[in-house]
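To start, I am sharing the structure in question, which I have written as structure tokens.
Note that this complex is displayed minus one protein chain, with the remaining chains in position.
Order as written gives the chain letters A, B and C; numbering starts at 1 within each chain.
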């Protein structure tokens, strides 16, 4: 005895890979299929449509398959309302909760399709029947630790529509090239030029650019050029760790980075003392903003953030010294602050930090443009795997990348 | 004014990705398409068929597109004979020569489809009208430096059929899992077990196993277990460099590897002298075989090769000491020896050497099973990218991999 | 006009490199020196003694030089009491505070040398004049965020003695080989055997073994063997992140790791749902211990920790899901918990996690034995650079390392 279910695929389902992925899922997971209907888009702007009958040996397998198909944009053909179940306790999801992708998603509630707000991977979807501004229903994602007892959580697979991003029909604009993944075989300067254009485009459209920054930025001498980008408004928000901010400020207070004079390369002794003093001075001032205002800090990335009202999030970590008063030491609180930034961003620059880039990337919908730059190819690959539709990875030296990027944006205008 | 051409796709064209790739190629390269015919395979064992009309603005673009489609298995709908042009000089191809993929390929000659022999990437195809045993026509690949003046070389795109490997319908057998690419997130022991099974399977089918070996094998202590695999007949051929053989023999003559005692880890001084002595002794004996026969060499991988008639190829390199008399110092001659081994192999183990693995991989058809093992993920990725249909990559330590593999094959039988 | 100061070096100052380092420091930092006295140890067990007059152009340079010499074990020849200054505010150090090394350190207080307790890098030293059990003075390290206003903090360079570890005279015992840094050219199995011996030795001396564990341990299939080592008492404490524990428990609850069946390698779909369910179930139970006691968790590393009273610390991070109720989300609190474990440990196994290993390594004195294992050579190098006197690094696959280690310890007894 077998069980079966109809699913539908719509859009550019062939060249987006949706069709191939769906066939693969069914076969990998031990199911079978019949193509009941198929209308192919006859030319490159026409959409296609397919209806598949998916068959499996038991209900559990069928459900797993349908779940996977779902995640990839194949929707059950028989739209019913989504099933809602109350969360049994705080931070506990009901059995069979629907775990989100990072793609645009809709939930069917009382016959209507609600767009899920704040789309983000691996979350639950909560429906508030009268949560909208005028008492209309709304649906939004919640991470596990934000679940409250009795939240109405979507379970099962019915009444959910996922829309994975499609391959752009045209290769126009800077991000046109950005499906290609990482390559160390691309010309570096040309690629940096394309990234510069993407930033300029985003700003021209009033978009928001978030830079996620690792400490290597400071050690490698890219600090002044990043500060210029912040000052001139090409970077709107900073997400980083305690170390990044301390190194940036140490450079201002002592002219050193980890104790080395960044100009003369003199005295390359591990001057960890400057690091501790820097934290100590900022604590004495009461925080970074206060230290800028009282003239303790006079230059750098954090300085430009304060002076130009660019918000920053500094997330704590177990390897921090100090930390600074501005650093959010609680990882859940820090995640919430990161999440807020991520949801506002239109383009994210991930600059030589795996930890913070993963944290930001976890909160991004697949529609946000991302640029990942790191000297380690494994880091770039891992970040691109999170599945942004418009991403470019570049394996390069942050110490030459940022100066070249700043030159292309600021000096060649 | 536009130009156009019909192409056909046949087989499991959706789940193999052929359809998606074809659409992508056309759009990327500035063309357009119309789907003139489409019959979808209704269930998982049924094949599909599509006929596309590809359009471009000029003949050159159209040709480039059709060439790319071709490489991916889409064939012109109007089969004509392949165009043949004589090579103008030795080592010079005629303009527009057809450059091969590593997939099974056929050439249409006087209305008949000839299977191209010795399929290998980036070669020319030469047709000998009466070259077969009974005077019938044959077609085979030739690398550039083997081209003789007046060889009949296939040019253009007409009369050529390429058959890229398809996704297996069933996941049976050890290599079933081997589409997944590299992952450091796979359980190591289970994966090694699967590779052991693949080797056993290949041997059970009277297949030939070629091991491509880097010097790290010896330094990391895997020598004895590899020697056992050679002795017991689970490795039939060895492809390596001069250094591998010298290290292997040094271990026999002096108990050291690069001067370090591999058992006690004593005296880790750079005893490069043993290395030079080893070469010197083998030269004195007249070669490896002679050194084994006269009792100079009494154990190890090279010893087992000689004793058990397992052929080996040692290819020279500009960083070699010596070299040994057995090392082929001319790179073209060495390639030819490697090519011969590669064409005989049914399963290739690429063990911690990028240079030699690339050289072997260049000569393999996409139908040969390959296993790539290296501690460096970039090496594994680069090797898997060569496009074997049945490949598994593993990022692991060769010094633990080979002992575990030998144990699973030899001790658990 | 120049200023000068006498410093003394004692011990095996030549072969420990102390003499060379001291000369290098003085010359690099723009100073000059005269060797006023020198008695060389005439044979390998005799100690040497040197008195240098260090000269510089100004007081500040001299102080920097003397500070650096100090960190490397050269002590001012004119012992005075250490200078103590009260901390001006909570978390603020007085100007010129002495920043610790990770070497055994003494402070001169009222003519007496006090051993500094809880030696750890980059800390301040606080003296409590009557802080000892019988009202005697004591000195101990404090990290910046633990400094309270009015703590008596050591400043300057006077009255401080640092004793960097010396090169062992004899090469006995398993850790004899452990000065050699990382090498992928060492035989893997022999090296694993040496590490097994070191663990057995540590346990034979009633020492404490701390394992710092990354999630790759679970994905790579090493979970069961690590659990055995915990159960059998060869691992006494675990330091890890939220992810490690969740993956370990997911394996118990669902037989999967990130959704993949770790035995059959089946269904390698990203089953992130199991991950979220696992956290949800543990939250419902009230924590890991409760989940073990109520039978929810029945096997694995965390299970063995609970069953056998092996303490564990789970530190939160901004990329966590959940987290589990046991995870310490505040990074300062988590550091304190890690610090406590680190101070108790006699041997630390750092297993495929950079973040947690750095956090633990920051808290270790240079006298604690450390073993660093990672597939990424850069990680191993970075961890060894922290400067343990008895450290071994191994670039290998954690998925083969742990099973081989467990076999050598548990099955070959």
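The working rule: contacts are C-beta pairs under 8 Å (C-beta built on N, C-alpha and C of every residue); 3 or more make two chains touch, one makes a residue touch a chain.
The structure presented is a predicted model; accordingly, all values stated were derived computationally and were not measured.
J.: So which of the visible chains would the left-out chain be touching?
T.: Result for the missing chain's touching partners among shown chains: A, B, C.
J.: Where the complex has a chain not shown, which of A:186, A:231 or A:343 is the residue touching it?
T.: A:186
J.: For a quick check of understanding: of B:280, B:294 or B:308, which residue touches the chain that isn't displayed?
T.: Here the residue in touch with the unshown chain is B:280.
J.: Which of B:18, B:66, B:107 or B:143 sits in contact with the chain that's absent?
T.: Of all options in B:18, B:66, B:107 or B:143, contact with the hidden chain holds for B:143.
J.: State which residues belonging to chain A touch the missing partner chain.
T.: 177, 180, 184-192, 194, 216, 219-222, 257-258, 260, 262-263, 265, 268, 375, 395-397, 399-401, 403-404
J.: I need the residue numbers on chain B that touch the omitted chain, in ascending order.
T.: Counting over the whole complex, chain B touches the hidden chain at residues 25, 28-29, 64, 68, 88-89, 91-93, 97, 99, 121-122, 124, 143-145, 267, 269, 272-273, 275-277, 279-280, 283-284, 315-323, 329-332, 334-335, 338, 355-356, 358-359, 362, 376, 378.
J.: Under the stated touch rule, tell me which residues of chain C contact the chain that is not displayed.
T.: Residues of chain C in touch with the missing chain: 14-17, 19-20, 23-24, 26-28, 32-35, 38, 40-44, 50, 167, 169, 171, 377-378.
The rule is simple: only the chains that are shown with their structure count from here on.
J.: Taking each chain's centre as the mean of its CA atoms, which one is most distant from chain A?
T.: Measuring from the centre of chain A, the most distant chain centre belongs to B.
J.: Taking each chain's centre as the mean position of its Cα atoms, how many Å separate chain B from chain C?
T.: For chain B versus chain C, the centre distance works out to 46 Å.
J.: Which whole number of Å gives the spacing of the CA centres of chain A and chain B?
T.: 38
J.: Return the distance between the CA-based centres of chain A and chain C, expressed in whole Å.
T.: Here the centre of chain C sits 33 Å away from the centre of chain A.
J.: Touching at least two other chains at once: which residues of chain A meet that condition?
T.: As it turns out, chain A has residues touching two or more other chains at 28, 378.
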